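Note that one protein chain of the assembly has been removed; the remaining protein chains are unaltered in position.
Letters are used for the chains, namely A and B, taken in the order the chains are written, and counting of residues starts over at 1 for each.
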Amino acid sequence: MQVLKRFGPIGPAFAAIVLAFGLLVAPAAAQEGPSGSNPTAQSVNEQQLLQELNKIQGRVTIPDAKAGTLEQPQGRGFREYHEGALPWIGGIAVLGMLLLLTLFYFVRGRIRLRSPEAGVKILRFNAMERLTHWITATAFIILAITGLNFVFGKRLLMPLIGPNAFSAWSQWSKYAHDFFSWAFMLGIVVMAILWIWDNLPDRYDAHWLKVGGGMFDKTNRTHPPATRFNAGQKLIFWSVIIGGIALSVSGIFMLFPFSYADVNGMQLAQTIHATVGVLMVAVIIAHIYIGTLGMEGAYEAMGSGTVDLNWAKEHHSVWVEKQEARTEPSQPSAPPTPAE
Amino acid sequence: MLTKRKNGQAGQTKLQSLLGAGGAAPIDRRTFLRRSGLTVGGLAAIGSFQLGSVRKAEAISPPQPGVPIELKKSICTHCAVGCTVTAEVQNGVWTGQEPSWDSPINRGSHCAKGAAVRELVHSDRKLKYPLKLIDGQWTRVSWNEAIGEIGDKMMELREASGPDSVYWMGSAKFSNEGTYLFRKLAALWGTNNQDHQARICHSTTVSGVANTWGYGAMTNSFNDIRNSKTLIIMGGNPAEAHPISLQHLLEGKELNHANFIVIDPRFTRTAAHATEYVRLRSGTDIAVLWGMLWHIFENGWEDKEFIAQRVYGMDEIRKEVAKYPPDEVERISGVPGEQLKRVAELFATQKPATMIWCMGQTQHTVGTANVRASCILCLATGNVGKPGAGANIFRGHDNVQGATDIGLDVVTLPFYYGLTEGAWNHWSRVWEIDYEDLLSRFASKEVMETPGIPLTRWFDATLLPKDEIQQSDNLRAMFVQGHASNSITRIPESVKGLAKLDLLVVADPHPTTWASLAVQAGRTENTYLLPVCTQFETSGSRVASNRSIQWGEQIVAPSFEQKDDYQVIYRLAQKLGLAEPMFKNIAVEGDRPVPEDVLREMNRGSWSTGYCGQSPERLKAHMRNQHKFDLVTLRAPKDDPEVGGDYYGLPWPCWGKPELRHPGTPNLYNPDLHVMDGGSPFRARFGVERDGETLLAEGSYTRGSELTDGYPEFTMAVLKKLGWDADLTPEELSVIETIGSDIDAVSWSTDLSGGIQRVVLSHGCHPYGNGKARALAWNLPDPVPVHREPIYTPRVDLVEKYPTLPDAMQFRVPNIGHAVQQAAIEKGIARDFPLILTSGRLVEYEGGGEETRSNRWLAELQQEMFLEINPADASERGISDGTWVWVTGAENNSRARVKALVTERVGQGVAFMPFHFGGWLEGKELRANYPDGTDPYVLGESANTITTYGYDPVTNMQEPKVTLCQVQAA
Partner (left out) sequence: MARMKFLCDADRCIECNACVTACKNEHDVPWGINRRRVVTINDGKPGERSVSMACMHCTDAPCAAVCPVDCFYTTTDAVVLHSKDLCIGCGYCFYACPFGAPQYPRTGNFGSRGKMDKCTFCAGGPEADSTEVEYAKYGANRLAEGKLPLCAEMCSTKSLLAGDGEIIAAIYKERVTQRGYGSGAWGWQTAYQEPITV
């Protein structure tokens, strides 16, 4: 009723008119200049513009370029993916990976060292490498948790702690995500520099992959030769580098919203970021598993930086040979030169 | 969890319980002032984060829950549509604006400016105290000190150079009462050098239209355009300049399936809603109008009966129009004949048809002739004097019509009485000041009766050698109250004028470009800024474009030391020793003359224009009863006790004394109504016959008239002849007997008793007579309008056939337009400056724009001065949208640095600049020249830096609509 009252004066005026005219104005033929044309009859039509351009763009006087977009129905698509597919992709990837690893653990168990420890340690990762790894790892874990919060927080956490606490937590999550991202991006760059050389494909990779790195050999006899990094590790490395770059680039777009992209670009950046993010989480879960629980002796490599010589021979035989060839063979206990 | 119920959220925040329910003290006036003071400090800090020419702002006056709201009504202070503003006032602070549903004019609506007027009052960018320049520094002084020094300096100049050395530049932003006092002050000072914005907006309309049919005003109303079947908007962009008018125009267009034709060099926001758009070359209006008339005469579409009964001299027009066949019109204007034929046929046959114009027609060296040609088109097709027809001239400032009527103008005393001895006598009687006394204040009787210097020429009158000016000395002082300097053309030369002035006083809510340019010109002293409040902070009446008079009440008191116009004028009059005669019959409370009393004095003297019936009481009753007036006719039901039968705002002429209850005249010259219902014939202003041909109407008269043919204006002699003098009351007669030596000569316009008007109206006749409109105006330089090329034209080939008028002395100064035109051709200006430059309005800003650019809500919407340029011209010059360009002008090596807006709104070869910007000069930002904290948020180059010489011979209207320029990437 409110509305009727407000716009009352218009109603009667219209009612008083006989609706004598049907479709009065036929669109005039397109003309060269505006002179002589009938601007009313030529008026742009919303449906037509949307069909032709799928987006309606115009001019505004305020100096905010994005305000010139009148309509972008793509927002609907963004929403559908963000609220429809993404949680499924993320859920399946993360939970699926956990499930697989659990299965693997029960079937294969912890991969143990076949021969007894040699008692001789060999340096596998120097301080710089370990520092980089752990900075990146810490940042990633924080980013993963706070990132997953964006997708799953309202579904899982908010019902438990209520909207106010969840909002406060999410606000801090967001700040954390924004600030730790810089550490992660730095880590990705340094890791790439440190390890890219050792992660180039080589002749051992095909065989390694063929036998699955021996991981599925319950007798634990299969230990295909590998250089400093076996094919599995290389896969992790490249996933991290490629995924990390994707996350970094799309993340930078979002850290500086609309500086490098319009709204559709921002949607794309967010979509890539979220999708790569959840997949990365799954990959890193696997990495964490194999680096800790999944394989005896693996954690030490990143923990103390040194590994037992026999462990190294089983998993990275070619690398060990090279290391030994380079150093004095008679003094295996001497500190080997850092890889590289 | 959040639920779908809004109230489910209550109690969510702790803050709320702390702040809610009366926790915070309501803001009273004192707190508000303190806060706005604090905000100034805050802004100073923000100022350091300026982005380009923009500074940011913050809020100061939120609504106060629980505090009673007082509703106050005033009128928007921007354009002349006359929208009512409804203010919510709490504790003396303006805390909100509500739609004014009751106003038949705006029906709740506003444009960007109207919806943001609250901020005008709160803006912390306003002048707060009187300031003067001491050694080039703006220094706070007291009002007494400022007025004292200004008065002393004026008296000193008067002594040395005579009263005409002081220029009184008033304002269309005054109320009627302020205008009247300012006009009276200039008269008592003894000069006709007093003017206001009408000079640069519709002076040519006033002269052209008044010379055609009697009064220089919009004939109908915005509301009445709802009746039109055909509208031509030629040289106007009401969608931006008068947005609320579009409500009536567009609804009318839809309801009547009206033809909505826009003729303009620019494809404007108005053109976007047209049913036909005609693009013409700027400055070729007469050729186009004659081109239309050519088709009308050719096809016999003219209204022969109307012409025979009510028009004089149409045959002369036929002769001239014959020289404008379609091919010639196309050669001049670029408009194809077929299109013009279509438009002409619609205008002549789909009636009622109305002609609407604005500054696209008026601001030209041929402004008066343009306007006359438009009127003649209306006359030829019988489209005047009926609902839905007429010349609907949209005026630009909220009271520019009133200020024009009240004679804040170099050529006349109030209400178009002119400057003759008879006129001075009339006003000396109204003012009760001896004529001899008035005469003694002027330099001479001759000067007293000679029009003053138009404001467009003030700097010429300052800079030209003394012997080239027809008065005793140059202009040496400018007293400017409410007028921008950047809306006047030829800024580089006005800057020189500023340097030369002995005294510059600017009384305004804002420092305006006068201040920033004065400092730039090198002024270091004798420069004063007096803070004046807005019309929202005082009361008074103002006239909308449709001649309706509306009373605005004071919404809030001025903050800081601002005074209203009345107070400024009173204080100055007092200092100059003029207060005693000036306020003889006007009560003064403290230092504030009572506006109601001023209006009553105006009522007593304004018989010629019919401002005599609009008493303050009647006007206030109209504001109280706004909802009773009809949307289309603007009339209240006859049985209403307060406003019964009245038309809204008693649109002038409203004849007789208020007690007569004349309803006002909604549509001028409409004979289909009784005179007491607002009917009227054309005014018999130009005599009764010429060369043996009658100038009185033939067979046309107002409904119910006892005289059924034309008749001259009424004097006592005519009254006696008809034997109607017997109807005069003894009181009326006794007043009439005191007027002049010859009682027979006392006329409807000089009779202070109102008796003649009363008696004439009672016989169904019209006081001003029943004449013909003049198609031929023999007293004008071009009695029949002819096309004349602009001074700076790109079509030099046409100048020989269509040259501008010869040089002449006009208004005490030389007009050398012809010499300038010839020189431009010799110098090959059109080759070096190939683009036509035209100018116009933006919806967000108004006039010189300092006020609106100081309004943060508006300023945010237009943050940069720009130039519209066609994509073809832009790509030729390597200019892309949004980049900086230099615009160079044809005179003074002028240049301006602006942003390019590449758009097809302008055709190839045309550039457009909005005229509201200021505070830059030739690439240099002048922000530092403003007194601290008073610089507008947005500054930019003024379009008039580039505009050039060119003055209409009849009014000395400037020429900002056609000049030449060049544009290059910066």
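By our rule, contacts are C-beta pairs under 8 Å (C-beta built on N, C-alpha and C of every residue); 3 or more make two chains touch, one makes a residue touch a chain.
Remember, it's a predicted structure, so these values are computed and weren't measured experimentally.
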Which listed residue (B:Ser103, B:Thr191, B:Thr205 or B:Gln247) would be found touching the missing chain in the intact complex? B:Gln247
Answer key for B:Val843, B:Met913 or B:Val967 versus the chain not shown reads B:Val843
Sole touch to the unshown chain from B:Trp168, B:Tyr215 or B:Tyr277: residue B:Tyr277
So one chain is hidden, and I want to know which residue out of A:Val44, A:Val107, A:Ala127 or A:Ala325 touches that hidden chain in the complete assembly. A:Val44
Residues of subunit A in contact with the chain that isn't shown? 2-4, 6-7, 10-11, 14-15, 17, 19, 21-25, 31, 34, 37-47, 49-50, 56-62, 64, 66-76, 78-79, 82-83, 149-151, 153-154, 158, 163-164, 166-167, 170-171, 174-175, 178, 254-257, 263, 266-267, 270
Considering the entire assembly, which residues of subunit B contact the chain that has been omitted? 2-6, 9-10, 12-13, 15-16, 19-21, 23-24, 56-59, 62-65, 96-97, 99, 108-116, 118-119, 239-240, 243-244, 246-247, 250-251, 253-255, 257, 267, 269-270, 272-273, 277, 843-844, 856-858, 860-861, 903-906
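Methods note: only the chains that are shown with their structure count from here on.
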Separation of mean Cα positions, subunit B and subunit A [Å, integer]: 64
Considering the complex alone, what residue numbers of subunit A touch subunit B? 6, 9-10, 13-14, 17, 21, 24-25, 33-41, 61-63, 159, 162-164
Looking at the complex, which residues from subunit B come into contact with subunit A? 1-2, 12, 101, 107-108, 251, 255, 257, 260, 267, 271-279, 335-336, 339, 631, 844, 860-864, 904, 907
